[in-house]
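In this view, the complex is presented without one of its protein chains, the others remaining in place.
Read from first to last, the chains carry the letters A and B; within each, the first residue is number 1.
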Amino acid sequence: MSLLVTLVLLGLTVGSLYALFAVSFGVIYNVTHIFHLAHGAVIGAAGYLIFFLVSRLDWPVWLGIVVAVPVAAAIGAAVELGFYRPLRRRNAPHVAFFLTSVGILIVAEGLFGTIFGPGTVTYTFLPLAAVPLGPTSMPNANLAMLSAWAFVALAVAYVLATRTGRFMRAVADTPVVAASVGVDIERTYLISFLLGSALTVPGVVLYVWAQGLTPLSGLNVLLVASAAVIIGGRTGLLSGAIAAFGLGIVQAVALVFLPSGWQDVVVFTILFFVLVVRPNGVFGRAFRW
Amino acid sequence: MHSGSTRSTLSRSRALAAIGGIAAAGAVPRLAHAQAAAKTFTFGAMYPMTGPGAEIGQEQSQGSDLAVADVNARGGVAGWQLKVIVVDHKGVAAGGVQAMNQLVNLEKVPYVLTGFAGVTLAAQPIAAQNQVVLVNIGGTSINLLDKPWLYNDQLIGEPLNAPIAQYLVEHGIRTVATLVSEDPLGKDNAALFIADYTKRGGKVVVSETFPVGASDFSAQLAKIRAANPQALYNIAAGDPQGLLVKQARANDFKGLFCGALANPSLPIMGGAAAEGFVTTALAVDWSSKSRNVQHFYTSYKAKFGKDPDWVQGTPYEGVMLLSKLIERVSRQGKDPRSGAALLSALEADPTFPNYLSGGVVTLRKDHGCTRAVAVSELRGGKFVPIRVITPQ
Partner (left out) sequence: MQNYLTQISIFVSIFLLLAISQNLVLGFGGLFSIVQAALYGVGAYTAALLVLRLHAPFPLDLIGAFALSCAVGAVLAGLLSRLKAELVIIATLALQLVFSAVFRNWNAVTGGNYGTYGIPRPSMFGSPLAGLAPFAAYAAVVALIVFAASLLVAHSPFGLAVRGQREDPVLAEALGHNGARERTLIFVLAAGIAGIAGALYAQFVGYVDPSSFDVNQSLSIITIVVVGGLGNLWGTLGAAIILTILPQLLLLIPATSNAAAQLQLLLYGLILVTIVRFWPNGLIPERPSVRAPQHPRAAPTSDAEGEAAAPALERLDTVAVEPLAIPASAVRLEGLSKSFGGLQAVAGVSLTIEPGCVTALIGPNGAGKTTLFNLICGLLRPDEGRVFFGGRETTNAAQYDVARLGVTRTFQDVRIFPQLTALENIVFALSTAAFAPRAFLRDRAFATLVDLGLDGHADRPAGSLSYAQQKMLMIGTVFARHDPIVFLDEIAAGLDHTSVHAFARLIRRLAASGRTVCLVEHNLGFVWEAADTVIVLDAGRIVTSGPPEAIQADPRVVEIYFGQSSTVVRP
């Protein structure tokens, strides 16, 4: 099997995972326009919570994951209610939201490091194994990443089909008009945070299965997810997902030509130039969820 | 002799030491003896007590503290009681500079123990500028060789890698892939291994690297698997090594893992996937008949209740080296608190006892060391030595 094809297949799986994280971030960012860096804290919290419940307290895996969903959602909502909303009330400058988000991320990083140590923790209850695929094979964790699309589809369906989803689209597009026709902006924001934070859970399970978890994992994932959302264009969930998917493939294929340390450079240089040349993203306003 | 310190807060012991030193310079040994009981020889140690590698810092200071206690219990050396000042370098280069400055400028020590390649490299120019003997008891990097005033009681480069290459060839492994971290630790050792292995007729089919701290190796492993090597040589500091072997197995790699200085966390993080890992390290043999080894082993075990490892052993040796140098310099009638005097004593006879596996450690012209190397295999979660290579 040609090397390029193998790498592309790998990129597809990693890209699928990125797509899910991009959607979880995008739900919040597109609707509220807050660059919610603290999303990385939610990702980390979800990951460590599952580790703690299953590895330390010996809960069944399914229960740990199921419990993590509302807890993650609650943490995201708490950040919105406890920090962003009061700042909005005071008409705080844009930079205040960003700094708060950064601060929460730093606090989380410090907290995880203090409680669980700076090293890597793994989900030993999800062992890694090779899955033969004809002439080649793939780690089972990577194959599982393809399931991320199921959650992406759920999110997109929710936004397209439900009433709240419609409100979210309206607020994302033109908040002023949405408010004037009676959409409860604050409630819509809250629901975006709940949804986006809940979506981190399947993503983090897949991520930790493959790579393990450190206090910095949340930030690392967030950077790629947010880059994808921006590159894709910030009006749609699918555009972010597709951009993330593309980034995953580009990163994997880049390894054929570049030493591995340059992968970061590739992703973030793309991001920077998209911002400068096409600030509305690669897909611009073409995508509408 | 240190330039006269005009500190107004000289402690009593320091004042006496100063007088003793002046007297000794006047070549009147009797006066020195008369003051013997009150002389303290202060040296420094920089360890990571906080920050990255803090667990190792604790262990290292256990080793040097134990050595100081042992020496002092025997009555000191040449009339000197040893005293160590431990400073935290926080695992980063800037911390190393701060710590070194504190030891050299404030405490005015002539001899410092340290570890961590980056920290040592940052500290070395200060040592050279101030004529302080710096002994590395931990870090491994080619850049640590051939540096004035810096000596390494740690295996660096070729002694760690040639045995692995030899082992592979002996077991009929003809093709190897390398996957190492992108830092001096990974790249230096990989380069040396590749040179040695190819000289013996082996073939390196793929060479890959990963950024320090990475946790996803799937792309590199895909490339490696495509080349289908019989063995995978890998170097990574910390937990990522265990993840790497697990992911390699999950990418259907069925061959042998090997690499210099495997991580202690490898069996824990790697689990069953890490079994059979072949590695090299400073040879450690607690069953050795050497008096020195037994002394160190029982001393440590009695105090801390567990077996020691080379991490505590090399700082112990570093202190023993110092005491040997002090003795030599004192016998010549000179004051041993001079870095220059200690250095010439070291150069005159660059060997000291090996407290880990018996025999001696020899410091070489390139300031590296020659000592017994153990080739070990990971069996049942423990590193079991399968071969020990003793220097002639």
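Everything that follows uses one rule, which is that contacts are C-beta pairs under 8 Å (C-beta built on N, C-alpha and C of every residue); 3 or more make two chains touch, one makes a residue touch a chain.
Note that this is a predicted model, so its numbers are computed, not measured.
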Quick one: which shown chains sit in contact with the chain that's not drawn?
A, B
Looking beyond the chains shown, say which of A:A74, A:L87 or A:V250 touches the absent one.
A:L87
Contact partner of the left-out chain, one of B:Q129, B:T198, B:T298 or B:Q332:
B:Q129
On subunit A, residues whose C-beta touches the chain left out of the figure
33, 35, 83, 86-87, 90, 92-96, 98-100, 102-111, 113-114, 118, 215, 223, 226-227, 230, 259, 261-262, 264-265, 268-269, 271-272, 275-276, 279
By the contact definition given up top, give the residues of subunit B that touch the hidden chain.
49-52, 54, 88, 90, 92-94, 96-98, 101-102, 105-106, 118, 121-122, 124-126, 129, 141, 143, 182-184, 211-212
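By definition in this document, only the chains that are shown with their structure count from here on.
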Within their complex, state which residues of subunit B touch subunit A.
52, 182, 208-211, 213-216, 218-220, 222-223, 225-226, 238-240, 242-243, 246-247, 249-252, 265, 269, 271, 273
Complex interface listing, subunit A residues touching subunit B
1, 3, 6-7, 10-11, 14, 118-120, 122, 124, 128-130, 132, 137-142, 210-212, 214, 216-217, 251-252, 255-256, 259-261, 263-264
